[in-house]
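Take this structure, written in structure tokens, and hold onto it; I'll ask about it next.
As you look at this complex, bear in mind that one protein chain is not there, while each of the others sits in place.
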Amino acid sequence: MSRTKTKRYLVLLAAVGLVAAALGGTGTFASFNAEVTNHGNTFQTGSLVLSNTIGTASACFSSDVGNTNNVNNCGAIFGLPVDWQPDGTTLTKRLTLENTGSLTPTALTWFAPLLTTAGATSGGTLVCNFEHYTPAGSHPYVGTGNPCTALGLQIQEYNAAFTVPTPSCVWPAGASACSSFASLSTLPNAPATISGGLAPATPRYFEITIQYPTSAGAADNAYQAERTYFDLTWHIE
Amino acid sequence: MTELKKLLLGLMLLGAVTYFGGGGTWASFSAETSNGGNGISSGTLTMSDQINTGGLCLTTNAASANNVNPACGAALTLTNVAPGIAASTAKITIQNTGSIDASKFAVWASSTNATLNAAITSGNSVTSLTVSGLEGTVASGDTIVLSYGANTQTFLATAVATPPATTISVQASPPGPATANANYPIGATVTDTTSDTNSGSTAANNTDCYDRQTTSPGTVGATKGTDLNFNPILGNPFCARALLFVQETTGGLNYCWYGSGSPIDPIAPAVGEAVSGLCAIPIIGVTTSGVLTFPGNITSIPITPTTLNGSVSAGDQIVVTSGAHTETFTAGAAANFLIGSTGVTSIPVTSQAVTTPTFPAGSTVVDLTAANAMNSDTTSTLANFDTAHHSTGPIQLPPVTASGTANATASVQLAHNASRTFLVGLYMPAPSGINQNFLQGLVSTFGITWHIDQ
Partner (left out) sequence: MKKVLASLLVLGGLSFLTAGGTFALLNSEESNPGASIASGTLTFSNVVNAGTACFSYGGPASPGNVNNTCQALFVATTQNYPNVQATAQVKIANNGSLDASDLSVYMPSCTNTVTPGAPTPGGGNPCAAGGAQLYLQETDSSFAATKCWFPAGPTTCTFAANALSVFATNFATSAGALDLGSGPAHAQTRYFVVGMELPSTASNTLQGQAAQFGLTWHLTN
């Protein structure tokens, strides 16, 4: 038998495809292994920080107090004392809202939280409250009127220069620039959406105007010596 | 005495001398017989080597013309092997095809070897040997023996040669310029007799068994050894891990000449292996052919015919598994295996009452005793076969008189016309808790030599 022919009779008992599992999982026999790691995964969140600037004052940030709720009471837009008279005139303040965080919220909303006592927020049953007081140097007078129903409020958005109103009214809500006022007692307690959201680094500018009631003659005295309270909350999420 | 009588006596003597010294034609009385046709002839001691049912490889037609055939077929060619898969075997039948009984029969690990691939002319200077089929590594300084017919010449290697080298640089032994002492034609045997001697810092590299990274994948499109960076071949790590076994099965009698459970190279012998003459070879991939219903007394495990691919000895732990359920039995008797055997249809077990759920047909069956023995065996490796059992440490093969018993004093180990059969097998162990990734994509190549003496 030649060497060539002999070599043709090689035995090929390959074990292609057989797996160690044929041992039936009866032990922890070692075997080949391979491993890869998808490393450096970063699942991160951004932040939402709402800055609230009244007029030309310094910005107040939702994160300023360091609480975990990211909630901050930034002070009154209309601060005491305001000696108003029922003459139909208005008082306007400017408010700038800005998202100084890194996330774009899904919505910008506002509402008037319920008050429990005059000046307090949350937990109460009214969005506007009032109390009687005696102005300094004045004789006490207890008015019988409800200023929350007499005072009107309007929220109008403007451009950054406060020269051009946007063609919509935040309050009373409307599809064109504000042309009327709604009483404080009708402020929404449920969050109302301000369309357009509040993307990071894109401030929005608002004028908030209170209108005093027009004179009703002797009935005007019902509003003497009364302090009126209301809160406005701005929210992004 | 008269002058005439002296003359006549001299003439008679002259005639006698002439007769005895040179023939002649003197007439006289005579008688003669002869014993013609005497003759004397020598016997023969030759052998054949058959792998499975292949053709016979004979020593008589070896290219080296010295009754040594170094190039019979490779016993096994295994590819894409993973740790812990079933061992693979080849049946090798060795026959004494001569007319003389062999008093000695042995097997040993081949030395690093090759065949001459360019003829050498007597008297020519020799600085290198052109070879083909170099198996194993030649270290600088190794003794290289060239042999053809009745001629041999010894050289010293002057540089390392590793497969697939085709040149071995040499000088004379003792060192000096070498001149061919005879004609050595192509086919002459080249043997590194220093290899496998397990000496020096390069011992693990200087063996017949050698490792290379695979250059073709085990399956089409897959990664191969040369694609990887964690499988170095220095020290022939696969040779040092792959297990070899040589299991005799002549006439149905078993003897484990090398491997786990062999009395030649015993490790903590597996229960029963040495007594039964069976090497420890785990059965893997064997499945039950019938349902084992519990509760009940089980006395045998029915197995799918032809799937028994290892050896079971009495006392071995046999584990049957189906999903999360396992049950362990004790083998009641040995279960032998042969390539192509269809006869084994069950494994007898010691009667055992169990209550675990039914095991359906197709449940896996593992001889855990054999598996543990081989998976923890670091002795019966290809590397140890090379270094412990090369030509100066052969495994003598006295005749097996009963399974597990050999007659070491027998005067004839392989009678003329007699043959003996062996199962030669390889197994890649899966030792628990050991990362064997460094063995991925490697191929170990080795040889095995059979030898008979008058």
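Letters A and B mark the chains in the order given here, with residues in each chain numbered from 1 onward.
By our rule, a contact is a pair of C-beta atoms (placed from the backbone, for glycine too) under 8 Å apart; a residue touches a chain by one contact, two chains touch by 3 or more.
What you are looking at is a predicted structure, and each value in this text was computed from that prediction instead of being measured.
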| item | value |
| --- | --- |
| Which residue of B:T59, B:Q317 or B:T387 touches the chain not shown here | B:T59 |
| Hidden partner chain, touching residue among B:S169, B:N205 or B:N231 | B:N231 |
| Residues of subunit B in contact with the chain not shown | 20, 34-35, 38, 40, 42-49, 51, 57, 59, 67-83, 92, 94, 98, 100, 102, 110, 113, 133, 135, 214, 217-225, 227-232, 238, 242, 424, 426, 428, 435, 437-454 |
| Chain not shown, touching residues in subunit A | 17, 19-21, 31-49, 61, 63, 68-70, 100-104, 106 |
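Note that in this section only the chains that are shown with their structure count from here on.
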| item | value |
| --- | --- |
| Interface residues, subunit B side, partner subunit A - complex | 51-52, 54-58, 61, 63, 71-86, 88-90, 218-219, 282, 284-285, 319-321, 326, 364-366, 368, 371-372, 375, 430-437, 439-440 |
| Interface residues, subunit A side, partner subunit B - complex | 1-3, 5-20, 22-34 |
